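Only one protein chain is missing; all other protein chains are in place.
Note that the chains take the letters A, B and C in the order they are written out, and that residue 1 is the start of every chain.
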Amino acid sequence: MATMKDFRTENKPTWCPGCGDFAVLAALQKAVASLGLEPEEVVCVSGIGCSGKIAQHFGGYGFHSLHGRSLPTATGVKLGNQDLTVIAAGGDGDGYGIGMGHLVHAVRRNIDLTYIVMDNQIYGLTTGQTSPTSKKGFRSKTSPEGAAEEPVKAVETALVNGASFVAQAFSGDVKQMTVLFEEAVRHRGFSLINCFSPCVTFNKVNTYDWFRENVIRLKDREEYDSGDRDAALSVMRKTHGLVTGILCREERPAYHEVMTGAHSVAASKMDLNIPREDMREIFHSFR
Amino acid sequence: MATMKDFRTENKPTWCPGCGDFAVLAALQKAVASLGLEPEEVVCVSGIGCSGKIAQHFGGYGFHSLHGRSLPTATGVKLGNQDLTVIAAGGDGDGYGIGMGHLVHAVRRNIDLTYIVMDNQIYGLTTGQTSPTSKKGFRSKTSPEGAAEEPVKAVETALVNGASFVAQAFSGDVKQMTVLFEEAVRHRGFSLINCFSPCVTFNKVNTYDWFRENVIRLKDREEYDSGDRDAALSVMRKTHGLVTGILCREERPAYHEVMTGAHSVAASKMDLNIPREDMREIFHSFR
Amino acid sequence: MPQLTWKVGGAQGEGIDSTGEIFATTLNRLGFYVFSYRHFMSLIKGGHTNYKVRVTPSQSGYHGDELDLLIAFDQSTIDENWKELSEGGVLIYDSSRISSPDFPGDKNFLLCPVPITEMAKEAGSSIMRNMVASGVTAAMVGLPRHAFDPLIVERFGKKGEKVVASNKVAIQAGYDFALKRFGQRKELPQPQPEEDGGGHLFLSGNEAVALGALAAGCRFLAAYPITPATEIMYTALNHFPQYGGKVVQAEDEIAACIMAIGANYAGTRAMTSTSGPGFTLMQESIGLSGVTETPMVIVNVMRSGPGTGLPTKTEQSDLNEMLYGTHGEIPRIVLTPTTVTECFRYAAEAFNLAETYQCPVILATDLFLGMSKQSVPFEEIDGVQVRIERASRIGDADLAAMGNGEYRRYRVTESGISPRSIPGQKNGRFVAMSNEHDEGATEEIEDSRNRVEQMSKRMRKLDGWDVDAFGYVYDGPEESTEITLVGFGSTRAQIGEAAARLRERGVKTGHLQLRAVKPFPETSVCRLLSGASRIVVVENNSTGQLAEVIRARVGFHDRITHCLKFDGDPFTVQEILNHCNRSQEVINGWRR
Partner (left out) sequence: MPQLTWKVGGAQGEGIDSTGEIFATTLNRLGFYVFSYRHFMSLIKGGHTNYKVRVTPSQSGYHGDELDLLIAFDQSTIDENWKELSEGGVLIYDSSRISSPDFPGDKNFLLCPVPITEMAKEAGSSIMRNMVASGVTAAMVGLPRHAFDPLIVERFGKKGEKVVASNKVAIQAGYDFALKRFGQRKELPQPQPEEDGGGHLFLSGNEAVALGALAAGCRFLAAYPITPATEIMYTALNHFPQYGGKVVQAEDEIAACIMAIGANYAGTRAMTSTSGPGFTLMQESIGLSGVTETPMVIVNVMRSGPGTGLPTKTEQSDLNEMLYGTHGEIPRIVLTPTTVTECFRYAAEAFNLAETYQCPVILATDLFLGMSKQSVPFEEIDGVQVRIERASRIGDADLAAMGNGEYRRYRVTESGISPRSIPGQKNGRFVAMSNEHDEGATEEIEDSRNRVEQMSKRMRKLDGWDVDAFGYVYDGPEESTEITLVGFGSTRAQIGEAAARLRERGVKTGHLQLRAVKPFPETSVCRLLSGASRIVVVENNSTGQLAEVIRARVGFHDRITHCLKFDGDPFTVQEILNHCNRSQEVINGWRR
């Protein structure tokens, strides 16, 4: 059986020392190993950004796709071979800025993949511009007088659109993150895990310390029912979104089980030859 | 002062007889006329679809833009000349399918425009495919066995992302629709009005009768506080989204008032000549 | 060649299409060779629409220049179409609506007033206008009275006996009326039934593309609705699921294209289909396919651009974008099938090419070829040898023989092709990277030597493909011609007929039709054109995009003239001939 080591690569990640994305990578490696997955069974599909480099650093198969397009790419991979475990990953700009539309539609489909967003409230790779999750008033090279827009409410958006698994994690707590990733990967359907993953180089506001001070950990208390979507919304509102843990979980069929052309055999494993007689019959239906 | 007639055009709309979009057009014409606007002060920016033809049929200036891009086009028009009244309009596919990302970001900016979505739960112009608002199980040429996806929750998405004015209307009630449009246009900031606008040709499920039976009209009862976003969400949930009236309204600065470069004079009315001395000073700052 | 051309026209939503389809389908089933062309508008009801049918003694990909019979449901059908009527043509019009038809009286038509709407109402409802018109048609072209009955039963059987009966009544009323008043007026050419005595296949380029893909093992289509490409999706929805093929209606074309790339990466043969605006949105993903060397098939059914343009009109104006779209440089293949059968064959072949060369393959048709249903001999399509070659892969055994981490996905090879592993294969790990990457595909890498190696490897891949053998069809003398007509894709039938007519007039004429434009079959084109005194490049666009490519790749600047059409309609044979008749001087107009 594969161990965490098998999900490591030879090359050292090129993230800045201290970057929150190290924790995300480690948690993912641990989670898939502890689920007993083999490296060749897991595909990590990422967008472009510092966060997007996770596909290179993760020891499974990878697809480092285009900026903002991790979800449709990952959707294709999953539908191409439903037997694979598919992880989509990327940054807040990638996923909630340019990629926002795809998020809503992936949620609606309940496509069976785990979507990890490394939310550092900044555009890291392009050296520090305001991102859609930057707080109102956040100053950066592109908002020297402070951001004028409300931050996007991506988790809430996923919740209202019926996402079947929604959680938040924090790079300062790899243990919890690992557990959440395990749960998410195990979940049959679309899982969003929004990870507070500090950018130590460009975001001097939302630092590890800042998150430690402000983020509340959602205890799996009796009172909190992760099956209750409204409770999740209300927790998010009350904590201004600064909460970690599983916010919502719902069992329902995954897209590949109910879509047009759903089949128990993966598309990539089909016998592609169509009997000549079948083909002729199809031809004759055009008459 | 302009009357409704001034917002009519010579050519008759090319919609199918009975199409819900006639009501939307009429309500819009009435609303802007009753607000005392002149045709040259109002720009209707639309996407592509049957609904998108509203820009041609409305008697103000118009921009019949690309499929899914009414909002960024309208944003540019407003920021180009903030003195204009800008109406963005289009279909459910246009706005909530291909255009979903732009909706969220327009909401976040609180750009001062009125966005009218003619929601017929179908792709009309392309002759009847499943749309993102089609109910689960809806049968059409592209979902012969019934749609496998959950419908998008666009109104809720706007609500959680902080839309400053959100309402729903129904083409079967032009009077209410007119009032809602008036309120929306008057509102300083982003307004979304989702209009149930039946497609009599391709959607045989969500018909006028169906809506009449199922849609609840939100009375401006004492109990309902349109300043309470959570109440709006809960009404939407309780009615399965089948409710008309103002769901939410909040006063806050519009984007053009607070953005980088905000100015009391419209950009299109600026004196463009920069004093030679100013230019030289700017040059010298590059040394 | 002997032919019968027939058209019915009226307002959209009035049953014009069904009238045309009943006529065309029935004739086809009787063994006639039929080509049908729909003229329609980008609105749902109202607006002029018409359906033209041409019947020929052998297969043809063209709806004809003239018109023998025109059935007009309204005056605007007459306004829009009277010019097409040949001398002695028959104009049938709905006298319930048009009291006296209005058109400049300089042509000699047979006027046939028929109270179509009244008769339909008598039979039960005005929607049966189409049936009355069908009956009238049958009588006037000498079809038996009950020719349409089988189709009526098939179409309306589910709706009950009564519906079938009243439709039949409507047909018969039309038939009887016309036979009595006007008699048979036109001749149909001889039918040529299939061996089984039945009709030919009757299908469009779009349908053929979907079937070709299916036959080639495509098991995933992601697409977004757009005229005139949506039928590809419909056909896939009808036939893919039975073989485990999935069809996704994506949220937009960006998602559609990149989903299909993801599925290809995962080892499934996958494609997308679209038209101009959607194709433009796919450009970034096409680059992704190129740089990650992920096989991909994109079908672009061209329509009139630019922008939203004329969504229901045909054009060949995306050639440039297909050749040059996306930033940076990628290897790509652009196929331009010239017939419905080639739509089938090249759709199938596209998947082999995509996998062999690990690059995007664009299959280009247009509204005219994509949407026109036409008779195709069963043997012709059935005879296409569909090979499924899952080439350029690395096997499990080869991977097993390697240590972990030894396999290099983007190994620099002489051919430029590097065997591809698929997720799930042990020891085959790699990262498909949109960034420049090293051979091992484990890291993005900015080293300049590596860059040159990877870039060159990708760009030389297609050198191994013999496009010169595949990429064209030529008809005419090989050594020297007075005139050689050149086209690509859907224009083959009209150019072919024009060439035939020139030859009838004694002009030594060549006809070169390109079936692949990237890589450009320049050796063949150079050879075939070098003996042509005049080269006329016939294209459905306004700037002469193919001519530009020929000049760039081959030369012959001073012998090329542009025969262009960009009004939304396909070429007529006469238009091509008119151009050829025009004086030599236009040749020097190329420099603009």
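Note that in this section a contact is a pair of C-beta atoms (placed from the backbone, for glycine too) under 8 Å apart; a residue touches a chain by one contact, two chains touch by 3 or more.
Note that the structure is predicted; figures quoted are calculated from it, not measured.
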Out of all the chains shown, which come into contact with the hidden one? A, B, C
Which residue from C:313, C:409 or C:492 sits in contact with the chain not drawn here? C:313
Which of C:106, C:446 or C:504 touches the chain that is not shown? C:446
Which chain B residues touch the hidden chain? 9-11, 38-41, 43, 45, 48, 53, 55-56, 59-66, 69, 72-81, 83-84, 101-102, 104-105, 256, 259-263, 265-268, 270, 272-274, 279-280, 282-284, 286-287
Sites on chain A contacted by the missing partner chain, in the whole complex: 14-17, 48, 50, 53, 64, 66-68, 97-98, 100, 123-127, 129-130, 132, 141-144, 201
Note that chain C touches the absent chain at residues 41-42, 276-277, 279-281, 283-284, 287-288, 290-292, 302, 304-313, 315, 317-318, 320-321, 323-330, 433-436, 444, 446, 448-449, 451-452, 455-456, 459, 463, 522, 541-543, 548-549, 551-553, 555, 557, 566-569, 591-592
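Quick note on the criterion: only the chains that are shown with their structure count from here on.
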Larger contact count among B-C and A-C belongs to A-C
Just give me the whole-number Å value for how far the CA centre of chain A lies from that of chain B. 31
Which chain A residues reach two or more other chains? 101-102, 104-105, 259-260
At least two other chains touched by the same residue of chain C: list those residues. 237, 251-252
